[in-house]
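The complex appears here minus one protein chain, its other protein chains still in place.
We just call them A, B and C in the order they show up, numbering each chain from 1.
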Amino acid sequence: MSRLLDANAMGVYPIAATPFTEDGEIDWGSVEQMIEFYLRCKVHGLTLLGLMGEAQKLSDSEAAELTRVALRLVAGRVPVIVGVSSPGTANLVALSHIAINAGACGVMIAPLNVLKTEVQVATYFADVIKALGPDVPVCYQDYPQSSQSDISAAGFVKLIDPHDSIVMFKHEDCPGLKKLTAVRKACDGKQHRRVAIFVGNGGLYVPQELHRGADGIRTGFAYPDVLVEIFELFGAGQADAAEDLYDAYLPVLRHEQQPGFGLPVRKEILRRRGAIKCAAVRQPGGRLDADDLAELDRLMRRLEARTHRPAIPQPRRTA
Amino acid sequence: MSRLLDANAMGVYPIAATPFTEDGEIDWGSVEQMIEFYLRCKVHGLTLLGLMGEAQKLSDSEAAELTRVALRLVAGRVPVIVGVSSPGTANLVALSHIAINAGACGVMIAPLNVLKTEVQVATYFADVIKALGPDVPVCYQDYPQSSQSDISAAGFVKLIDPHDSIVMFKHEDCPGLKKLTAVRKACDGKQHRRVAIFVGNGGLYVPQELHRGADGIRTGFAYPDVLVEIFELFGAGQADAAEDLYDAYLPVLRHEQQPGFGLPVRKEILRRRGAIKCAAVRQPGGRLDADDLAELDRLMRRLEARTHRPAIPQPRRTA
Amino acid sequence: MSRLLDANAMGVYPIAATPFTEDGEIDWGSVEQMIEFYLRCKVHGLTLLGLMGEAQKLSDSEAAELTRVALRLVAGRVPVIVGVSSPGTANLVALSHIAINAGACGVMIAPLNVLKTEVQVATYFADVIKALGPDVPVCYQDYPQSSQSDISAAGFVKLIDPHDSIVMFKHEDCPGLKKLTAVRKACDGKQHRRVAIFVGNGGLYVPQELHRGADGIRTGFAYPDVLVEIFELFGAGQADAAEDLYDAYLPVLRHEQQPGFGLPVRKEILRRRGAIKCAAVRQPGGRLDADDLAELDRLMRRLEARTHRPAIPQPRRTA
Partner (left out) sequence: MSRLLDANAMGVYPIAATPFTEDGEIDWGSVEQMIEFYLRCKVHGLTLLGLMGEAQKLSDSEAAELTRVALRLVAGRVPVIVGVSSPGTANLVALSHIAINAGACGVMIAPLNVLKTEVQVATYFADVIKALGPDVPVCYQDYPQSSQSDISAAGFVKLIDPHDSIVMFKHEDCPGLKKLTAVRKACDGKQHRRVAIFVGNGGLYVPQELHRGADGIRTGFAYPDVLVEIFELFGAGQADAAEDLYDAYLPVLRHEQQPGFGLPVRKEILRRRGAIKCAAVRQPGGRLDADDLAELDRLMRRLEARTHRPAIPQPRRTA
């Protein structure tokens, strides 16, 4: 079993797509190809069963099988976090144990939409963590645009004090830059223990978030290799070069992050890049029409012109 | 297999609870007892896997097993509808087929919370019904307080024209009385074909809804025998006697219908009435504290005093 | 100027309607008649410019004028609270000062729908109270179904510690009975100073709320005289008689509290009772059609039969 997630995690942990065939079955044949794509992108970790992975549309057995297959294919080469949010705690716990037993390093949990105050959120996480046991590392996903449940920086900080297993904060509230800074400053290892902060939100604010102290990036952007390059340039002290590269991809990234519409765009780019065989989104889900595809073609032509890199082929390796 | 649901359905089809043990396992031993309780209440039908049944907290295999077990126990004595709403169409279809094959008369489907216009709702139901096949009778659940998806009377009426399998409208929008009337008038068998209209919303407006033409009642109220009696008095032309009986139970009914809080109250009453062995709600879910139980005791004492009927024992038979 | 609101407030402070003519102008001629109606009902106080008063549809000058006129007519006979919630703090403060200068005893403020955490709510109230000055008594309106902003009992209690001017909690969260108890127990004068707790929510849980320690009732129910009678019976130790009376009016009360639909129902009952001349709701707002009126007639006939009191004429005096 790979080592477990802790507060020192850093880097790019993309949210993996789930490949489907045109008729909506999981395309098991693409799973290996996709995993290898991500690993060739030199990602630092992977995330399974996020929204980008259409987790909420899988059956329990599909979710379990995908988790097991993907972890067997990754074979410990990078740490893997599994999204396990569920309206029922028993289901959440069952999937968590499947994931950890298959080699996942931790689980990601969002608060439920019925949790309207921080007291309710705290009670929920206390119950969940009691049911999970203290040894399953947890990433708190703060994405109120989707979860419809909010927490303040102070509320999150209060939450981690009694629960050592919460080792990561997935930041994707918007506007959220001030909250990121507040969590970073409070979890300084003195006032409160450190947690790793990973950012999402489609990657729309990555440079600002890295400047404010984010440790990693977890989003479904179809160029994870570029995110890796940005992250490493930034870490090497070349913040402007990192941001130049980010800005070059920003037009496509911004296009991809449109909630609801972005998923078929991402899967189409992943398909063009050879990561998956078919871009289909499972029902209910969007589909790109001729206008959408022409728009994407144009964005990718412009990307090539600006970056002097091919937009479509295999992931480019950092030097 | 029992006959399928059609637009002539009428009566009381309570939403069955799902009995759990104190540690959150399905209490399979209580399932038969509960089914027999409902049948002794002389209900006209049953509904499985509603919100009241904590469907969203069951695993796929639990939902399938509960459906099969309950239908085997009912053994065709009354028609049974199964709630199959799900974020993924494939899961919805799979459970629907399990239900129909086990003897259910139809399925209940709510629109998803991402469907923000009637065009989106119509597209979703067209896709779902195409995937279900034309032979699975469908009840459209209009409960925007929970589904976060709205439809007008005109939008619903437009939806049924191309889809013969939608035979029932579960009315629980609030305020919704005008909408009920509008659907009733439009689906008169001339302008548009008839659909059965069943009402929910915790039963808070049952007499008004029966006057406005509702055909049936589908809610989790813990006195389904009383709803049956009300329904039959009303049908026998004794509207005032029906409403007198309703009004006598209204203080308890109103207490039960509080969203979130009402479920443990209902399960506690069902327990006291001998329908289930344990009132536990699966996590995450509320629990009654000493104040809540004293409050309920008081409401039930008052109910006995007013109705001259025992509040707690076995369901009372209509004369 | 009448004395200011403090934590000892108790009783029934109905939310006054705003009378309009058929063409949507304020019916100034009805204002006196309506004020006298409420006072004949022996209410303990009044509330102006609530949702029931269609405050959000008045112009600034109408709101100011209505406040001044109503307070002049009340002439200190009962304390008057004025709803001043507004998206802009400057407008909130301006109306508050108008109200206090005209003789109001305090103001009622709900958090804004953009305030998604208790930290944000606390910051907002700190800013508002700083702008208001320390001498304006404030009632915190906790009505998340309308405000879309939530607070826990613990969050409210934390809010009052630094702000002595918050002297009242308007409880109308649902489900909210446990929260009411939690606030009541925490604000016991020892752990935290006492606040008055008034309940709203259309009055749907009044007996339970009185048992749990509510000090008063603030809702738009069209029989404020009956609420006064219930409140006083309860205070006199006759809890069952109080609840019997409440239960007799519950069918109408429940009908009235339907959000959106209930306002024209209430104004129609107030019109029939002689409180206002015209039941019109200002645009945008609902209107009762023939079905709605027949339904209301029936409810009122039944009310008379059950209570042996006239449903329509002048307010009945407590013995």
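Everything below uses one rule, namely that a contact is a pair of C-beta atoms (placed from the backbone, for glycine too) under 8 Å apart; a residue touches a chain by one contact, two chains touch by 3 or more.
Keep in mind that what you see is a predicted model, and the values were worked out from it rather than measured.
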Hidden-chain contact residue, picked from the options A:175, A:189 or A:237: A:175
Residue among B:87, B:144 or B:259 touching the omitted chain: B:144
Absent-chain contact - pick from A:204, A:245 or A:300: A:204
For subunit C, residues in touch with the removed chain: 24, 54, 56-61, 87-91, 94, 112, 114, 124, 127, 131, 260, 282-284
Chain not shown, touching residues in subunit B: 116-120, 144, 150-155
Positions on subunit A contacted by the hidden chain, ascending: 174-175, 177-178, 181, 204-205, 208, 211-212, 240, 243, 247, 250-251, 254-255, 258-262, 289, 291-292, 295, 298, 302, 306
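Everything below uses one rule, namely that only the chains that are shown with their structure count from here on.
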Centre distance in Å when subunit A and subunit C are each reduced to the mean of their C-alpha atoms: 47
Residue numbers of subunit B (touch at least two other chains): 260
